[in-house]
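A single protein chain has been omitted from the complex, and every remaining protein chain is retained in its original position.
Chain naming follows the written order as A and B, and within any one chain the residues start at number 1.
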Amino acid sequence: MSLFVYLITYAGIVIFCAAVLKRIISYINNPMHVRWELYPVPHEGGGKAEYGGSYLEEVDWWKKPRETSKINELKVMAAEILGLKAVYEYNRPLWFVTYPFHIGLYFTVMFLVFLFIGSIAGLMGIEALTIMAIVKFTGPLGFILTICGAAGLLYKRLTDENLKIYSSIEHYFNLILFIVTMGVAVLTWLFVDPDFVMAKTFIAGLISFKLTGISNPLFLIQIFLIVATITYIPFTHMSHFFMKYFLYHDIRWDDKPNIDSPETNAKINVVLNYPITWSAEHIAGHGKKTWAEVATFNPEAQTEKEQ
Amino acid sequence: MSKKSLTINDVSKASPILTKVDNEDLMPLPWNIKEKESKDIAEGIQNDYACILDDVSVLNIPKPKTKEEEQELVDKFISGMKKSFSRTDNWTFLTMLETTMENCAKCNTCSDACHLYEASGQNEMYRPNYRTEIFRRIYKKYVKKEPFSDLRNGKVDLNWRTIARLGEMSYRCNICRRCAQACPIGADNALVAREIRKIFSQEMGIAPPELHKGGSVNQMRTGSSTQMNAMVAKDNVEFIDEDFAEETGYEFHTPWDVEGADILLIHNAGEIMAWPDNIAAFSIIFEAAGLSWTLSSEVAGYDSINYGVFYDDVQYARTAILHAQAAKKLGVKKIVLAECGHAHKALTVIADRVLPEGLQIPRESCFPLLRDIVKSGKIKFDPSRNNFPVTLHDPCNVTRLMGIIKPQREIMKELCPQFREMVPNGPHNYCCGGGSGFAIMHRNNIGDWRNKVTGRKKISQILNAFSDSRGPEIEKYVCAPCSNCKGQIRDLIEGYELLDKEQLTYGGIVELIVNAMVDVNPGFINWEEF
Partner (left out) sequence: MNDKKRVLVVEDEVDVRTYISTLFQDQGYGILTAENGKEGFELAIKEKPDLITLDIAMPSQSGMRTFRMFKDSEELKSIPVIIITGMGEDVSSFIKRLKGFSSQPEGFMGKPIDEEKLIKMVSDLI
């Protein structure tokens, strides 16, 4: 049984990483998109970000050095990641339930990270008391907050008429999955593994490929559920936990202008030579095959000449 | 059927219409203004077109007459949707569309950001996520073919009604992207509205007549969507020069086709006939500042509009290229866009990754240039001539989508002693209600709808900005430095009779600048000529 859970865990980690990578690679491999930024763009320098300004506020902006501020960007990211600022500002009632949910998950992730570090330390013969203290704090806190948040979200999705319309079986399933997984984690913590010794042993076994030892069924169910949940996440809209980076940095905040950029020009050259197959008459009606051919052709001017 | 309890699958049902907004549903206005009754859609239109969404018809989708035609509508849409997810056919927006399809948590945080949702009394159909959700379910089931899609994403009944309503629904959004700004994840429901419009135009050949046939096609044929050929435009501008030189006592001459000038100024040509004051004001300011500048008489060179931005990437790219070619032909150093918001975004931002090498002439907004002129001291001003309450409308394309916020305000603060902001403003502004092409539509009852629903939040904001200066005794001015916004605000003022009741007029920013010029006869802005 223990061996089976170990194997599932390895498989889960591999699938999770592969799924995340697949999404990221597929994103990166998409062709260059047009600029579609939304202000405020926080990396705008010179105090512009504060009021939503941009370098386009300057005459001859292409001749002037661009001031950018990485720090400002990090500040906005911190508020968004740690405070869920957008939900706080635009959807306060939801924030009260989604915030504990997300913070619970952050604590759970911290728990896993420190448990991992603690396990490595353990393998090296170091006791790492501080690390384990953090594990003992973040774990239960994370599990409980996640349960509260997920229960709150589930309640909202079931009772709020507006949300109900947009909620599919998957939404309910996901939230229940979190409640059950974290619920089992809480039970395990309370009744089986209060100091996370077993968990530490399990991780150490995972790292050192000593796939033996743990036989407590509740603990094994907990591992199974956690692995299943983690593996499942990148296949759902919850992939936003990493895709959000691209949605913000590569779309919303991507205001990089093309000032004689050989790199951008090469990409423009690529996309303009893509074939185009849209069927409407004004596109397909003139025998032009690529974006460049279609876009540099004025069908109306042609019609007049023909007449 | 209760409007609030509309479900996703109601969109496919055989009901005569999906929903409608009645007067009593509307968000209340701050000044207790009586609502007029809206006209119905004309009978002829109801017979020929699928008017099954609500009581407005913007897209005019030909009504399928047979079962085969019904099926064809569905098939063509699906075929177009496939192309929306093709890296070659939709390289422009594939990334944004895909990420919105995959990452939205359906939390409805975007809803309250939408002025249409609010103005309509929270009608479900206007919720930014409603049309996206239908689109997403179709995509997942019929294009991406996700296993267990019904369970995972929710069910969707696909029939011709779904498609016809979805198409029409893509024209119940101003594409102002305020919803996208509110999205915690970065999904973009406004983009989805535009992508649906693209499928209808690029694949099915269906687009509102004002945008396509009467818009971008006209521009490519005659040079301008107004149908003014270069000759008419030049003659009209010459008449404007003569007239306003006399009126202002300031002699000026608008230059055309000056090779090697520093600046090619491109107006929205609609200004020439609808707001000649704006054309004159630009010429007066540029001449007074001693700029080296010109207009162009090339096809599209004198009309900055690019309606493709609203509905069609191909028409968009063609127009952007025509603009750049006009500048290249004259050998100017840069293009300056006059007061037209969508043209700003189209040519400065979006074109940045569309124009090929050789056509990448630098492009900028007129607002920083005007700010620098006002602040340079080259022109003498008397701000007391602008001593009336003024508020500033922020065109979405210029502010939320380009980050040009401060230059306009610096001008206002310099020249308008009674300037006051609307709330909210800057990048968080509300659309005027004319955005994404609606401002130029007067067909049928579209005008009523624009006044009641799309422009409701804006007129409410305008009224609130003037709450300290009520009544017909105090002349008030809404500065809306964008042709489409101006058209919409004109219609709002007319519709709610605010010129008579409140002495409220509107115009651009250059009019305020010229109105304060010492070298110009006083009274450039007046409240008689609306």
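By definition in this document, contacts are C-beta pairs under 8 Å (C-beta built on N, C-alpha and C of every residue); 3 or more make two chains touch, one makes a residue touch a chain.
What you are looking at is a predicted structure, and each value in this text was computed from that prediction instead of being measured.
> If I'm reading the header right, one chain is hidden. Which shown chains does it touch across the whole complex?
Those shown chains that the absent chain touches are B.
> So which of B:235, B:251, B:497 or B:519 would be touching the chain we can't see?
Answering carefully, the residue with contact to the hidden chain is B:235.
> Among B:72, B:112 or B:247, single out the residue that touches the unshown chain.
Answering carefully, the residue with contact to the hidden chain is B:247.
> Residue by residue, what part of chain B touches the chain that was omitted?
222, 226-229, 231-232, 234-236, 239-240, 242-243, 246-247, 270, 272-274, 276, 529
FYI, only the chains that are shown with their structure count from here on.
> Once you find the CA centre of chain A and the CA centre of chain B, what distance in Å lies between them?
Centres of chain A and chain B (C-alpha means) sit 33 Å apart.
> Which stretch or stretches of chain B touch chain A in the complex?
So the residues of chain B in touch with chain A come to 4-8, 76, 79-80, 83, 86-89, 91-96, 98-99, 102-113, 124, 127, 129, 133, 151-154, 177, 180-188, 191, 201-205, 212, 217, 220-221, 299, 314-315, 317-318, 321-322, 334, 348-350, 352-357, 360, 362, 364-365, 367-369, 372, 399-407, 426-428.
> Which residues of chain A touch chain B once you look at their complex with the stated criterion?
Contact set of chain A toward chain B: 23, 27, 30-41, 44, 48, 51-62, 80, 84, 86-87, 89-91, 94, 98, 161-163, 165-171, 237-240, 243-244, 246-248, 250-252, 255, 257-258, 260, 264-265, 267-269, 271-272, 274-283, 291-292, 294-301, 303-304.
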